[in-house]
Structure formats: structure tokens, C-alpha cells
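Working notes for the structure below.
Note that one protein chain is taken out, while the other chains of the complex remain in position.
Letters are used for the chains, namely A and B, taken in the order the chains are written, and counting of residues starts over at 1 for each.
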Amino acid sequence: MTNIENMIICRCEEVTYGQLLSTANEHKCSARELKLRTRAGMGFCGGRTCRVSIDKMIEHVKPNITPGDIPLKYQPPVRPVTFGTVGEIK
Amino acid sequence: MSRILDHPVFGKIHERELVSFQFDEKTYQAYKDETIAAALLANGVRKLRVHEESGTPRGIYCNIGHCMECRVTVNGQANTRACLTVVEQGMIVESGKQLPNIIKRMVEQR
Partner (left out) sequence: MRDVIVIGAGPAGLAGAISCAANGLLVTVLDEFMKPGGRLLGQLHQEPSGEWWNGIKEAERLHQEANKLAVDIRCGISVYNLEQEGHHWHVHTNTGRLTARFVLVATGAAEYPIPVPGWTLPGVMSIGAAQVMTNVHRVQVGKKGIIIGANILAFAILNELQLAGINIDRIVLPEKTPISGKAAEPEEIMKSLLQAAHLAPSPLLRFGGRFMKHDWIRKLGLTFFPKNGVKVNGTPLQLRKAAVEIIGKDQVEGVRVADTDVNGMIIPGSETIYEADFVCIAGGLYPLAELAAVAGCPFQYVPELGGHVPCHSEIMETPLEGLFVAGNITGIESGKIAMAQGNVAGLSIAKQAGKGTGTIDQQLQQAVQNIRNVRQNAAIQFNPEIDKGRKKMKELWKEHYAKGDEKFHKIG
């Protein structure tokens, strides 16, 4: 027996395959919306580990989408920094 | 885990200076210039933290600073990557702990 439903995709926020799949199916969402609804990819690593997995799930749910259609969206900071570090910049 | 002191292509590791450091109040030995992650693994420690919310155990995953899974508290500075931080003599390292998620509980109780 396999346990794919409970398999963690986003390690930082512990979002499972089952949660992502049901959210994607229910809301027919974009990659961005899926992340905002589930918090997948919004954790400590900034999605560096799970972003490509989430994109693949969107491709799976939306039959007409190709990998190139999902925009590569990143926001600074791309590495975790303290508020002190960011605040010091004038 | 043991260290790879001899290697068929790289050769032998030369004598290096030892330093000692603490991880969760236990004292360990490391070689100078070694990362916290490498030193702990060499001492048989794989578990570096637990997930803040669920408490599941975590250790190194990418070992080059991308995944943040190995974050520990170093001399009071939280969320420091054990895979990129070099051990220093007397360093105090603490594992990441489970934390109460007060806001989530409040939302659930509404």
C-alpha cells in the first residue's frame, strides 16, 4: 500500500500531496493561488525545494498548461535575513 | 559516523587542530574549519531540530545552504544554517524546538 496522499511536498510548511491536489482541484488555481491557499512554498526556504514540485502538480491538474506557462516568480529576500540586516540599508 | 581519513585519490587528511563545542548542552569535538553539520554527523548526530509546529525530526537535506532544513541556534542567533557555519572553540549550538502556534490555535477556536 502506498501513502502518497500524506506525502509531504513542502517540507517547511508540511503541506501534503493530498492537500495540494484537493485544493488545486477544488479551486482550479494558478501556482500562485495554490501557494497562497496552502502556504506551500511560503516557508523558510522560500520554495527552493518544493517550487518545481508544485509547478508539476499544476501541470497535472490543468491539462492545457505547459511548464513554460508557469511564471518564474521570486521575491527578495531570496535568502533569509534578519530584520536588522534589511533595516540597516538606507 | 566515522571520518574518511584516507582516500584512494584525495589521499590522507593531515593532522588538524581540534576544537570543542556544545550541542544541546552536550560537549562534542570537531576539527577546526569543519561545519557544525559535518562535526555533528561525525559524532553520530543526525537530528538537528524538530519542525516548529509538528515536532517531526529533521536533519541536513541539501548540505549547501539552499533548503534551510539544518537551521540551528548558534551562540543565541536563531535560524543559522549548520551546513554553512564553521565550528569555533566554545560555540554553543542548540537544536530547533517545537513552538506553540498561538495564532493558529486562536483561529481554530473561533
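To be clear about the criterion, a contact is a pair of C-beta atoms (placed from the backbone, for glycine too) under 8 Å apart; a residue touches a chain by one contact, two chains touch by 3 or more.
This is a predicted model, so every value here is computed, not measured.
S.K.: Could I get the residues of chain A that touch the absent chain, sorted low to high?
M.R.: 2-4, 6-9, 11, 14, 17, 46, 48-50, 52-53, 56-57, 59-60, 66-68, 72-81, 85, 88-89
S.K.: Using the touch rule from the top, list residues of chain B that touch the missing partner.
M.R.: 1-5, 7-10, 13, 33-35, 37-38, 41-42, 46-48, 51, 56-67, 83-84, 86
Keep in mind that, in the parts below, only the chains that are shown with their structure count from here on.
S.K.: Between chain A and chain B, tell me the centre distance in angstrom, where each centre is the average of that chain's C-alpha atoms.
M.R.: 26
S.K.: What residues on chain B touch chain A, complex-wise?
M.R.: My answer: residues 51, 53-54, 56, 58, 61-62, 66-69, 71, 79.
S.K.: In their complex, what parts of chain A are in touch with chain B?
M.R.: Touch residues, chain A against chain B: 11-12, 14, 44-45, 48-49, 80.
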